[in-house]
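Missing here: one protein chain of the complex. Every other protein chain is in place.
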Amino acid sequence: MMRWLGLAALVAVALLSAVVLGPAHVALGDLTSSEIVRSLRVPRALLALLVGGSLGVAGASLQALVRNPLADPFLLGLSGGAGLGAVLAIALHVAGPWALPLAAFAGALGAMALVYRLGLVGGAQLDPRVLLLAGVAVGAFSGAITTAIVSLAEAADLRNAFLWLWGGLSGASWDTVLVMAVYIPLPLIVLYAEARPLDLLALGEEPATHLGADVEPLKRRVYVAASMLTAAAVAVSGVIGFVGLIVPHITRLVWGHRHRALFPAAFFGGGALLLFADTAARVTVAPRELPVGIVTALVGVPLFAVLLRRWGAGGGGGRG
Amino acid sequence: MTGAAPLLSVQRVTYRYPGAPGDALHDVSLEARAGEFHAVLGPNGSGKTTLVRVALGLLAPGTGTAELAGRAAAVWSRRDLARVVGVVAQREDNLFPQQVRETVLLGRYPHLSFWGAERAADRAAVTRALERCDAVALADRWIWTLSGGEYQRVRLARALAQEPSLLVLDEPTASLDVRHEMEMFELVRTLVDRHGLAVVMITHHVNLAARFADRVLLLADGRTAAQGAPGAVLSRETVERVFAWPVAIAPFDGRPQMIPLRQPKEST
Partner (left out) sequence: MRRLLVASLLAIGCRPAADRPATPPVAHRIVSLAPSSTELLFALGAGDQVVGRTTWCRYPPAALLVADVGDGLNPNIEAIAARRPDLVVLYRSQLNETAATQLARLGIPAVTLAQDRLEDIAHAARELGRLTGRAGAGDSIGAAMEALLKTPAPAPIRRVAFVVWDNPPMVIGGGSYLDQLATLAGGTNIFHDLGAASATVSIETIVARNPDVILVLSDDAALPGYSTRREWRAIRAVRERRFIMLPADLFGRPSPSAPAAVAALRRALELDARR
């Protein structure tokens, strides 16, 4: 119980600091009336929570699916696909404020479908090793095409597209928050429903089958739901690394491996991490802003190292 | 007990893996009822694991039928089947650092409602399973601290937590020392005698199978070399033919025991 209260407090502090702190000085008394706070900081904080949470849960579920603790939501080629989609949208001068996110989303889904299809090649049935290799291949391939387009292109706009891809929450608005809030519950519910079967999958596919899990539908659902979450995160905020990789590990150190507890913990843990990282990105070199992906690495990795040492001294880990 | 319907019934099945030159199983049958201990023996590659996969509905036989508790194996949903059949596969690759009680609790999955939490009845079932496997003392240990024999008992406890009527064990004593091997076979025998389970065990240990099992199925090249009571199946001619090695058969405790003979190489 204490753990959950601690997490709730952490999220509250993270949200509060994201709203109170910023490169522009807003007096505490003016917080509720300030335009900056209402139109910029609050939606940005909420978006950080939703995106960080999505990445945390996607990471936890993909690590369980591919049975690899180094899996990151972007390992499966989604970032490459999103980048290619975004660059194509700019190159083809597609108009509209939602053009870039929608194109990135479509690109990510395209990559997901391609990796999925490759994962079935030769009757592989979404074998984790095949998925990982296919993901790396698709990511590299789309990255190469993207780089080729950008280097051959005229407009400086296209080179700036790479900046977008590095990740950032500057596109946050009440509109984006609404879209995310409406979109992510479904994949989250699907993943939560598969939480117990994922516990079984950790024993191996065959033992899981014998214990009553329907392994093929399980893998499909987890793969699609996790990819949908990641695609949405990339569409609204570019590629923010490390959150999906590290947050599941940190939460496992505290909550253990049972996914019924791990998923909610990873959601709020990921949200809190991204909130802190984004606040730091906005404040530390003000008036300039750091790309948030750099901050998540700088914050997340030492945090993980500290927890790892404490856990290593106490409980230890391993396989049976 | 023998009048009851068989829990596992494989009738004249044939199976060939896609792209394989020959049948992995050819015209093999096996029936297991409650209170019976069946051992499946045979050299490597003789089709033992394939037989179990077909019996459990994981593979569809080319010809023949496979039924579990009176229904076709293919018709069972995984979850429903897990309430009837507990399987301890040859290997498992557990990624979790877990405590014993937690890992045994995973066996309750087929009994849990979709959204519901584990209830007192589930925890009681876990304790019972641990008791039956003489593993209660291990309950709070972390699984990576367990010895091979202890871990096997825990895996068996997990299968028992499913409260199955049929247990299928694939080489449960591989790489265990003699004490743990004997303990495992005694445990299985007790489960059959005292708790009325049906057990089908694949094992390399011909002698222990002969002493503990009620019936033996000896496979060779996917075909039934012999099937029946251990005394009938394990004759010198049959064993030598199947395992391609000279043996002597000596009785012990009323059961045939196989003693491999030395075959000195001819000096050239």
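Which chain is which? They are A and B, in the order written, and residues in each are numbered from 1.
Note that contacts are C-beta pairs under 8 Å (C-beta built on N, C-alpha and C of every residue); 3 or more make two chains touch, one makes a residue touch a chain.
Remember, it's a predicted structure, so these values are computed and weren't measured experimentally.
All shown chains touched by the missing chain in the whole complex, by label: A.
Contact with the undisplayed chain is limited, among A:23, A:185, A:217 or A:302, to A:23.
Within the whole complex, the absent chain has one touching residue among A:74, A:105 or A:164, and that is A:164.
Although one chain is not displayed, subunit A still touches it through residues 22-25, 35-36, 39-41, 43, 95-97, 99-100, 154, 156-157, 160, 163-164, 168, 170-175, 282, 286-291.
As a convention for this text, only the chains that are shown with their structure count from here on.
Those residues of subunit B that touch subunit A in the shared complex are 56, 58, 77-79, 81-83, 85-87, 89, 91-98, 102-103, 106-107, 109-110, 112, 114, 142-144, 146, 151, 158, 162. Chain contact summary for the complex, subunit A toward subunit B: residues 67, 69, 193, 196-197, 199-200, 202-204, 206-207, 209-214, 257-258, 315-320.
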